[in-house]
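Only one protein chain is missing from this complex, and each of the others stays in its spot.
Just so it is clear, A and B label the chains in written order, and each chain counts residues from 1 on its own.
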Amino acid sequence: MELHSNAPTGPIETAWDRHRFEMKLVNPANKRKFTVIVVGTGLAGASAAATMGELGYNVKAFCFQDSARRAHSIAAQGGINAAKNYQGDGDSIYRLFYDTVKGGDFRSRERNVYRLAQVSVSIIDQAVAQGVPFAREYGGLLANRSFGGAQVSRTFYARGQTGQQLLLGAYQALARQVGLGQVELHERTEMLELILVDGRARGVITRNLKTGQIDTHTADAVVLATGGYGNVYFLSTNAKGSNGSAAWRAHRKGALFANPCYTQIHPTCLPVHGEGQSKLTLMSESLRNDGRVWVPKNAADVTKRPQDIPEADRDYYLERKYPAFGNLVPRDIAARNAKDVCDEGRGVGYPPEREAVYLDFADAINRLGQHTIEERYGNLFEMYERITDEDPYKTPMKIYPAVHYTMGGLWVDYNLQSNIPGLFVAGEANFSDHGANRLGASALMQGLADGYFVLPYTIGNYLARAGRDLAKTPVAEDHADARSAKAEAEGRLKAFLDNPGSHGPDHFHRRLGKLMWEYVGMARDKAGLQKAIEEIPKLREEFHAKVRVPGSGASFNQTLEKANRVADFMELGELMARDALAREESAGGHFRVEYQTEEGEARRNDDDFAHVAAWEWTGKGNTPTRHVEDLDFEYVKLSQRSYK
Amino acid sequence: MSQTIKLTLNIWRQAGPNASGQFQKFHRDAVSKDASFLEALDEINEELIQKGEEPIAFDHDCREGICGMCGMVINGMPHGPRTLTTTCQLHMREFKDGAEVWVEPWRATAFPVIKDLAVDRSAFDQIIQAGGYISINTGSPGDANEIPIPKAVADLSMDAATCIGCGACVAACPNASAMLFTSAKATHLGVLPQGQAERLSRARAMVETMETAGFGGCTNHGECEAACPKGISVDYIARLNRDYLKAVVVSQTT
Partner (left out) sequence: MATKALALHQTTVGKKAIMAVTGFIMVGFVIAHMLGNMQVYSANPAAALKAYALLLRSFGGGLWVARLVLLGAVVLHAWAAISLVKQNAAARASRYHVKHDAVTSYAAKTMKYGGFVLLFFILYHLAHLTLHIPVGAPAVADEFAVFERMKAGFEVPWISALYILGNIALAMHLYHGVWSMLQSVGLNHRKYNALRKQAAVAVALVVGVGNISIPVAFMAGIVG
């Protein structure tokens, strides 16, 4: 299969403008004749649904949460990047583009990223007009901060709740369209299957989670804005409900899954406290500005209280290994080093794994005073104390890396259309803009760029061009392809309910998570990946044989929801391992132990792997096929990063 | 492992919206003090599933106190005994060894029980759909820095905007009133220059939708503010009262 990015050629600065001009437009009077389905109401989904409703399309939006306002974009803390250059510190669209391509370790499509940087400025204008209360200076203008090692201040923020505020902005725009009758919103409704007719995406099968009713919704185009798949690891900073099922169902219907192995591990999360742990909590990365990371030099000291370990017996390993950047090395390096010291038996977390390192503020408190630290991190310290019952002003915090974001996702072209015509994918659910590693404060930017400023154009273009074909084959609920998709979904749920089984889905999910964390986690190697590819199918079989789902399908049944999601994770996890095995290089969030520099840095292989790997489903039990889209770097020169 | 406590949990079980409910008693011998309240329920649920019984239904999602999906009344207090805390961030160490704990759903006519501890809060969404927004389309609204907003005003707006829509205010209010939620949104938008054009019509539309959804009225007990995990202030209720009265009594256009 040949993959075409469909990105415009010619000068990159004008590519998006030219592309938009070449698009066909839908006559305003005809827009209401088209129905667009949007699955997911996070930043990407809510903004897309709202904007297309404003344009006059018939929109049906779906979310599994009880309100569109609760999508997991809400949890993003840090901020959103935009090349406004309000600070006059040398930022520009080109610089944001450059930083994003480089930060993504040269594994993203230049033209997509350039467009992202371009529309970033409009996002801020739009959000402010909606009433998003961004932080401001005393003069009344917007405040910025530098984030994630960027050398310019381009991050806009609303306290530590930027995602919440941006999502509320998009949710309010969506609510307005619901109120006006332009968008039909289905909360507590989960997509179970994609409906394909003549190779085009023409609708979805959904389950009303409240009543258990399974419905058919037909449409002229389908947007998946269903977020990432970090919960494959069971423990992650994702919300408990976050899942990869919509994307995986589309994948099984033929949509290619790109770069599944690219996962971002966030270095500063709260460590695991025990077997019953259900999720991991992120602590803002800004803590590393003043905290010093250390573990005991001797494994024998890990059971001692930190205050009893003298300075001479402490190993400030980041400062030791990376004197220039110290505790501020990029996320992946900080994360991997934490794993290394814990693997050496020097971790200080809960036994038996002891997976945690200290983040110590004693020096900063001595230097700046407790008051200053309180001002900078008061709310974070309070949150830490609430969860761990330890006072970080007196005893060092314990932190450990956790899965945070997945750069991989369904393959899309420049129009954010998957290889299935009429199926568009936005936000974290697609693979597009972050390459192998996402920069801080770029996730919110991408979600909103896709939803507000890209999809409304590209879907319009698709509908304008395909309109006649779509009109010729109207798809009703009782269309044979819709019926078979529905039957497929019903069969799957029935199998869970009929299974005698012995354990709940969480039991198997936890075990999958452990396998993934062990073998497809922060550092991967060939043997481990092969082991994962061997073990996951076994676990999957055991899951299907032994999972127990009490209750009925015709009512609110959270166990059934989980079982259905875990089943898909069981397949997706294996694909991640296969992708990681096939990518014989280290890049961004994918670190292969075999491919590192002498200093232990990621070593890319641009000759063989400067491409997107897009996997094709070839049927149950078959090995998936790996397709390749080559990446060209016309503007940003390939270079190796170094933080020594 | 971490320390554990013994607890007796009385948990509300209700099969559906119209079913009558009752408490089910769970004796727990070793609840980890480091577990969150929801993790303690997860553990009970896994055991129930293994026995083939239906697990306790409860809403939850982010489990870091921001999505607003979780919420139950624990020992008579929405989100439990710790102030400024959502249920997912409440830890078992807040309970004494041997304690008896009562767990109930949000009780409000406007929030019908779906099952066990899960309730339907879509009335909140209806309030927002009626006017809890600024009417602008996606496009080119002008540069973000065109209108300077005094920092104190932006901060006030942000204070109100931190509402997570969990519904603890309704659960805590002796009248099951939604005024704290409604007024927080009206204040978030109403103090900003962008929100002025629709300020009065917004207040009226939101209040009227709230009224028809089955919530009670505010009689100024202040229980909502005390239960709010984000500390939203009842001052906003006075603001909404003022804007609503202006809209209905004074304004010639709303």
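Quick notes on this one:
Keep this in mind: a contact is a pair of C-beta atoms (placed from the backbone, for glycine too) under 8 Å apart; a residue touches a chain by one contact, two chains touch by 3 or more.
It should be emphasised that the depicted structure is a prediction, and the values quoted were computed from it without experimental measurement.
Annotation: of B:Ala108, B:Ile134 or B:Ile232, B:Ala108 touches the absent chain (contact as defined above). When you scan B:Thr4, B:Asn175 or B:Ser251 for touch with the missing chain, the hit is B:Asn175. Against the chain not shown here, subunit B presents residues 12, 23, 73, 75-77, 102, 104, 107-110, 126, 129-130, 172, 174-177, 179, 204-205, 207-209, 211-212, 214-223, 225-227, 234-235, 237-245, 248-249.
Everything below uses one rule, namely that only the chains that are shown with their structure count from here on.
Separation between the centroids of subunit A and subunit B, computed from CA atoms only, is 27 Å. The touching residues of subunit B, when paired with subunit A in their complex, are 1-2, 16, 32-36, 38-40, 42-43, 45-46, 48-50, 52-55, 57, 59-69, 82, 85, 89, 91, 93, 114-115, 118, 120-122, 124-125, 128-145, 148-151, 154-155, 157-158, 161-162, 164-165, 188-189, 192, 194-195.
Across the interface of their complex, subunit B is touched by residues 47, 50-51, 54, 65-70, 72, 74-75, 84, 86, 122, 124-131, 133-142, 158-159, 161, 164-165, 168, 171-173, 175-176, 178-179, 185, 187, 210, 237, 239-241, 273-274, 276-279, 281-282, 350-351, 383, 386-389, 452-453, 456, 502-504, 506-507, 548-551, 555-556, 558-559 of subunit A.
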